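Sending over a structure as structure tokens; questions will come in a sec.
One chain of protein is taken out of this complex; the other chains stay put.
So that you can tell them apart, the chains are marked A and B in the order they are listed, and the count of residues begins at 1 in each.
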Amino acid sequence: MSAVRHISEAVRSGRTTARRATLHAEELLRRADAKGLNAALDWSPEYLGSEAGRIERAARSTRQALPLAGVPVAVKDNIATLDLPTTCASRILDGYISPFEATAVTRLRAAGAFVACKANMDEFAMGSSTEWSAFGRVQHPDFPDRVPGGSSGGSAALVAAGVTPVALGSETGGSVRQPASFCGVVGVKPTYGRVSRYGLVAFGSSLDCISVFGEKVDDAARVLSVISGHDPHDATSAELPPLSLATPRTDLKGLTIGLPEEFFPADLHPGVKAALDHAIEQAKALGATVRRVSLPHAKYSVPTYYIVNPAEAAANLARFDGVRYGKRDGGSQVDLPGLYRATRGTGFGPEVRRRILVGTYVLSAGYADQYYHKAMKMRTLITRDFTDAFSAGIDLLLTPTTPTPAFKAGDKTEDPVAMYLADIFVAGASLAGLPALSLPVGRSEGLPIGMQLIAPAFAEAKMLAAAAAFEAAIDGRREVR
Amino acid sequence: MTWETVIGLEVHVQLKTRSKMFCGCATSFGDPPNTNVCPVCLALPGALPVPNAEAIRLAALASYALGCTVHATSVFARKHYFYPDLPKGYQISQYDRPLATGGQIEIDSPERGRVRIGITRLHVEEDSGKSVHDRVPGKTAIDLNRAGVPLAEIVSEPDLRSPAEARAYLTAIKQILVAAGVSDCSMEEGSLRVDGNISIRRPGEPLGTKTEVKNVNSFSYIEKALEIERGRQVALLEGGGRVEQVTQLYDSSTNTLRPMRSKEDSKDYRYFPDPDLPPLVLDPIWLAQRKDELPELPDQKRRRLMERYGIPAQDAGVLVGEAALADHFEAVVTAGAEGKLAANWVMTEARTVWNESGGIEVSAPRLAALIALVQGGTVSHQSARKVYTLLRTDPADPKVVAERLGLVQVGDSDQLGHWIDEVLATFPAEVARYKGGEQKLIGFFTGQVMKKSGGKADPKGVGPLLARRLGG
Partner (left out) sequence: MSIGRDDVLHVARLAELKVAEHEVAPLVKQLNGIVDFVAQLAAADVPVDTPEFTVGPVRASLRADVVAPEPLARSAERMAPDWQDGFYVVPRLGHQEIES
């Protein structure tokens, strides 16, 4: 039984209480902090205590069962919470407490869950290793010298370390699937627009999706169904009811699974290859038809992504100017441009500054056509590849989540492009706005390896049901060679 | 050889909505600073814009009122620049796919008569906040109540040929938008703002380098500012110089322009489609309904008044200039007055009252009754004006008021004859000169009779009687 189901049923039936759930979360957070994981940012026993009281009152006053009663959720620090700071792991927002709450958090809390802690991340979600946090890097829970992936590395590490059974992360270009793969947990990115972005600090607005980590597929699915559904505060939110979950499958009969050849390069890491080969064998054994397909524009995903994303990021981060909130730098004698430049120049870390500069460059006079507009056309072609595959009878695409298992801290911080290439298999679904997930399918020298499933838009239920079948058939902790 | 002036205007009008363009904050004017603000218009991290349906409806109406084509799909774009009253660091506007394009209006040019002015485009955008420079010593204070208020930007073709014509265009735009119910167009409250582009050339030559005139907050100032800039350009070119692209700020206290010191990069706005907002897609049926919803516009009204009531174009133009007066005029005619007379009264007496108090005060039936008294010779035109003034506060019937004041004209020949005899007896020398051939003295005698009667003598009766007495 999944942890989320176990906890919520226990709290609903009275076998345990929300109070005990928050005290347990407190104990686990203390231990994780002591271990030096650095995955949790803000949390407080007082706040956890007040949440326990709130959930108990809610349980008494509502006749409807709270689907997530007593479930602790780690929330990435770029998702607005009312009682804990929301800093995006940036100095520029150090200590900032949002005066409004993200829709996803409101829905979680209304369902009986509580925010256990805010989770560390790459500053403003820019990074693939959670080394770019202003508050220090997050350790991989099993290999302290390695990275947990990013940018939602704090959320992934907390779930992998067993601190919380589920966590909210955010995806812009793989920032949940990639750390899920590195940490050996489930990471689910919904269709763009399935979950409201209201309260998610914008990074790449056309790409951003609040996404979910879980120990198991069922954990993530239950949380996703609570936070999904139309929100009038987000003009890009799909006008659909909350996701209703399909019965988990035990086989894959009748499904056609596509293997895009561009995602299985010759130089794929041998451990990754072995784990994926095993997963593909299992797919066949479970009754799926497996077909090779081609997504010819997929090779342009990363360069396209690293034009669109910085362009949107540069615009989205213009609001951090030291005028209305956040940190102001420059001293009392400075003029206005001096204030801006000092506040932004010292408030943002190195990767954020790079993205802002690149994003400004690709939109600036004389370059916008060559870079931004070309990339937005390429994005159409990349998306068409996916929709063509799906309309040709493919139900789900199966790929590795990452080209390698978790790399060592410091390996890629000096080379931005090498870091960007960690997103090579995850960027495509983000550009196309499609739902996708990463599922642990084995380990290589102890390092977790993830398999990615990509589904047609709004086909999360089908994708999650199939993932549950894989999960039941494959021991994700098994060493592959 | 003369210079031809080429002017195009960019007009920003506030759309008359209750809430802001992208959030639920009130648009009310004059509230304490930073009280109509929320996560969206403060650009807090995580806040998102959602467009206001009423702003789109009003913008579509405005577009049709200006003869534009409204596009079924238009796109919101981000326009980037840093300024402390621009919370997001970009303004949500429209760029390469505006709501509407290709309109035109007719205006009365002081120099060229009736001319057509092209409307390049109309797009929807949000306003910025307000920077106050004299509030905190040595600092600039920012009020974000205006930030996010919905605006339509209306860009004209460079079809205007003089500063006075620019002013006439603005007057026409204002009349159209007020009539369409789209905007209050109040410059005092900042709901109408204007930037001008001006260049000069020799007739027939290509366009000269244009400069921009900004910061102008009344129709007469835009005319003055453009006059100054035209003069400056003429002087430059005639002195062998060149016009450089520059933005000029107008200072009404000194009636001067000064160039804006602008950063070299300030024009690189880095527009791109706002990824927070899907395309604005408008249903063709909905658009057709908006077109039908348009009330009668000033130009249509002007034509109709001329045709139906037989009044001159000049009069119709004046009446249409203030919708309430045009309505009043029609009501006065409906109450029985003759068109031209009604127009005269409404354009003079009623308009004076309107300008004073913003009200009509003397109702249409009473004005019609008063006009009838003048036409029937019961009161003189001069007396009727006195009566009109009293009618503003006195609810009595116009005839009763005239009688009470003793302003009813006397047409009775005995009484008139009596006054005439007295006058002729008082001025024997003039009578002698008249009889000696100075016929024009008839006017003098008439005036004296009117004076003697205290204005009550009916001039139509005085003339013939006087002529008979003098001749006999």
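The rule is short, and it goes like this: contacts are C-beta pairs under 8 Å (C-beta built on N, C-alpha and C of every residue); 3 or more make two chains touch, one makes a residue touch a chain.
The structure displayed is predicted, hence computed values, not measured ones.
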Residue of A:H6, A:R20, A:R54 or A:K327 touching the missing chain in the full complex: A:K327
Hidden-chain contact residue, picked from the options A:S206, A:S225 or A:T399: A:S206
Among B:W3, B:F29 or B:Y83, residue touching the chain not depicted: B:Y83
Interface with the unshown chain - residue positions in chain A: 82, 96-100, 192-193, 206-207, 232-233, 235-239, 297, 300, 303-304, 306-307, 314, 318, 321-328, 334-342, 344-346, 348, 353-354, 356-358, 360-362, 364, 370-371, 373-381, 383, 415-417, 420, 431, 433
Residues of chain B in contact with the chain not shown: 17-19, 23-26, 32-40, 42, 47, 50-56, 76, 81-84, 128, 131-133, 135-136, 138-144, 195, 214-215, 249, 258-263, 265-266, 268, 270, 273, 275, 277-281
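Following the convention adopted for this analysis, only the chains that are shown with their structure count from here on.
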Computed distance of Cα centres, chain B from chain A, in Å: 57
Chain B to chain A touching residues, read off their complex: 39, 42-51, 78, 80, 82, 84, 87-90, 140, 142, 144, 268, 270, 272, 274-278
Residues of chain A defined as touching chain B within the complex: 78-80, 86, 88, 93, 96, 98-100, 102, 197-202, 204-206, 232-236, 311-312, 315, 317-321, 323-325, 336, 340, 360, 363-365, 368, 372
